[in-house]
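Take a look at the structure below.
Every protein chain but one is kept in place in this view of the complex.
So, chain A:
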Amino acid sequence: MSDFPEFTVRVDQNPYLPAGGREMHAIVSVEARSSGGPGPVAAAAGRAPAAEIIMIDTSGSMSYRGKMAAAKRAARAAVNVLRDGVHFAVVAGANRPRMVYPQGERLVRADAASRRGAVDAVGRLEAAGGTAIGSWLRLADRLFTGHDAVAEGAVKHAILLTDGKNQHESDEELDAALRLCAGRFLCDARGVGTDWDVAELRKITSALLGGFLDVPDPADLEADFLAMTRAAMGKQVADVALRVWTPQQARLRFIKQMVPAVEDLTGRRSESGAQTGDYPLGAWGEENREYHLCVEVQPGDVGRQMRAAWVKLVAGDQVLASGNVIAEWTDDEARSTRINGRVAHHTGQSELAEAIQQGLEARREGDEDTATARLGRAVVLAREVGNQQISGLLDKVVDVVDPARGTVRLKRDVAKADEMSLDTRSVRTVRTRHGDEAGG
């Protein structure tokens, strides 16, 4: 296991609490770097065995607007960047999933011949039928399970493309499939066109520790698939968890991933020892992620110091890095009232995602007052956290009258794609410069 990336943990917080203060916030930044130094050779040496499944929606609606042709190009591109030795399969999804390549229910080892075979098979895909995503995921799970004996500890990654809602099975069936698959493999998803459901895709990728994006223009699919596959190929360790120790009498109020996207991990805790719980973080390559942790502690006397949380990054029983969240009670108001800049930034990003999702929901339900208020708030927050992409997307949904006070008017005619784009990207955050303390 010496070829794990080198992990570092950094904790940003204001450790000072006022007398009687209970709530401690901290930003935990995790960075993974290839231990072998830069360069493709070192990176390849550090790679974990990997398995990749590409799931293409082939429901009837895919035949419109060139979606099928774009999906084929994207799938071919993904197959072509699979590195030798990776086990893979291509699956077509409709009312029932169907193996595209190989023909039997199994994964095949990537090499020049199998990549060519998969590319040919993808070219023969035709669109027909409905959408039952739960059944596609179950097939993927069976394929990965069959592969487990071959490569223990492999990074198991799936790519899911859909253009529609999950109409040909019940919500319960999808939920049951997600419960089955959660923790078994990772899944990134793309929604193409405007007939898919943002909340549904969010639920799927959230359960399967992946990300999702909207691709309004099918022509952009290929680049997206390439990026997702390359990222999956770069993973070096399959199952990493954040192990959090908290004092007895303390309560972990929440732990959220904040970078690259907002994802609440609080409910994913599994107890892992006395006063410790593990939160699965999925596979890691060379990358940075940030987490916002909030713990409620029993107040200590002024002048006392407490370890409010001890976070460790673990792979199996191996501790990769760790950091301390400290609380210290003071009667110096200047200290206890200072807000750590990075905590403030991420608090703003969380609230921004919430305001957008609530505003859009209210708008769909015809509650214009709530929609105006929440989206107005989002305009203010997007400016505060410097999220220009979100600001730009908000401009397509509301007319901003006063950006500083958040006075907005809902636009009458909003393109469906713009609304979906705003909803999808509401959770994607921007990074701040390390050490930025300019909060207040």
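Keep in mind that, in the parts below, contacts are C-beta pairs under 8 Å (C-beta built on N, C-alpha and C of every residue); 3 or more make two chains touch, one makes a residue touch a chain; residues count from 1.
We take it that contacts and distances are computed from a predicted model.
The chain that is not shown carries the UniProt protein name "Serine/threonine protein phosphatase PrpC", picked from "Heterodisulfide reductase subunit B", "Serine/threonine protein phosphatase PrpC", "KipI antagonist" or "ABC transporter permease".
Residue in contact with the omitted chain (choice from A:66, A:85, A:123 or A:303): A:303. Note that of A:11, A:137 or A:160, the residue touching the chain absent from this view is A:11. The residue from A:105, A:148, A:171 or A:331 that touches the chain not shown here is A:331.
By the touch definition given at the top, chain A reaches the unshown chain through residues 6-13, 15, 246-250, 275, 297-298, 300, 303-308, 312, 319-326, 328, 330-332.
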